[in-house]
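One protein chain is absent from this view; the other protein chains keep their places.
Our next item is chain A:
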Amino acid sequence: MTETGADKMWARLAAEDPARAARLQRGLKKRYAREGRFKLYGILAVSVAIGFLLLLLGRIIEQGHTAFYANQMTVQVYMDPARIDRAYPQGTNFQQMVAQQQLARLGETDDAQGTKATAYRLLISSELKFRAADLIRNDPSLIGRTVEITAPVSDEADLYYKGEITRETAAEQRRVSDEQMAWLDGLKRDGHVSTTFNAQLFTNGDSTEPELAGVLGAVVGSALMLLVTALIAIPLGVGAAVYLEEFSRKGRITDLIEVNINNLAAVPSIVYGLLGVALFINWMHLPRSSPLVGGLVLALMALPTIIIATRSALKAVPPSIREAALAMGASRTQTVFHHVLPLAMPGVMTGTIISMAHALGETAPLLLIGMVSFVPGIPGAIDEPAGALPSLVYIWENASERAFHERTAAAILVLLAFMIVMNAAAILLRRRFERRW
């Protein structure tokens, strides 16, 4: 190390007044220690944030990954002519019938009330009934024959196969008895159980039965809602921003609008929900729980953020562009629409996509306008009752069946996937088209 001016100074000071030099050295040490501690606090704060994000994502993946596969059982079903009504096959209690046949195969005798058959039935999803009824409707000659049917196991059985319920689980926390577990073990041992990708999660709408519940209805509902939001909020927001940034003269009305927009951006989302209830549902009598109302509310909510983002994109376009256009004889409108707005477009798109992603995750206003009611099936139009992805998360989180927990986490993963795609698109746009002037 080379000798610096400071070293020389220290050396001279130590020679002149050793006590003072030692005191100063001690003080300096203390100050550096304080500096180190301060920096450590900063690092700690940042690591808390990072650690929490990892914990959050880790927990959700840990809870949700099991929902992406499901267990199915393959059973031989004797289509008992005595029990199946040819005219109305879906009226048959196929699950009970299969349960009794399975018990008979195991050689177990049931009591008069059919307690064991009922217990066995609870391991089979009601999907089996629909599949069996469909088979018979397509080919009535199957009655009287034995058919192999594959259907999901019930949600509780699925949890057992996934190891979330074990024999050690306290009795009041599980709905699978030891006897049922023995049957399930038997089925698995005999190779009747297969674990497959849970496609139903992506092709079904909501259902009261966890093993049949899927996110498609909510995804479609959210998409319809975002469509309404985008169609309303983007033109209005961009228009308002262009007016405020390029056309308005500074004045009282412009100031009022500016203050207004800043405050609207900070109004709690639930207040927009109240506005939706009072204005769109109680006064305009638009259909409750519909993507139309949801989209309108989210559009009003997204408007201020789109305006603010668009304005900063417009601000980033240097004035020389405007001056050049005006100097060539273009009118103000031509300047804005032929030159400034196209140049600001990447920034506008980025801001818009991010605010749409934000709208996608918004839940509170949807609770108020009734998008938390149970909506089976897939919505087809913007004025039909529909669910939305974030409200589906809320509904499933509140459900009492334990199997909904993993599905809630899976629905969150789907929601996050959509948001990541949207945000990544925004970042890509910014990277690709951003211009530094």
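Keep in mind that, in the parts below, contacts are C-beta pairs under 8 Å (C-beta built on N, C-alpha and C of every residue); 3 or more make two chains touch, one makes a residue touch a chain; residues count from 1.
One rule holds in what follows: contacts and distances are computed from a predicted model.
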- Consult the UniProt record of the chain that does not appear here and report its protein name from "Phosphate transport system permease protein", "3-isopropylmalate dehydratase small subunit", "AdoMet activation domain-containing protein" or "Phenylacetate-CoA oxygenase". "Phosphate transport system permease protein"
- Note on the structure: Out of A:Ala309, A:Ile412 or A:Leu429, only one touches the absent chain, namely A:Ile412
- Task: Decide which residue listed in A:Ala99, A:Val277, A:Ala344 or A:Leu429 touches the omitted chain of the complex.
- Result: A:Val277
- Out of A:Ala21, A:Met181 or A:Leu236, only one touches the absent chain, namely A:Leu236
- So that we can see where the missing chain sits, which residues of chain A does it touch? 31-32, 34-35, 37-39, 41-46, 48-50, 52-53, 56, 59-60, 63, 235-244, 247-248, 256-257, 260-264, 266-275, 277-279, 282-286, 288, 300, 303-304, 307, 331-333, 357-358, 360-364, 367-368, 370, 372, 383, 390, 393-394, 397, 405, 408-409, 412, 415-416, 419, 423
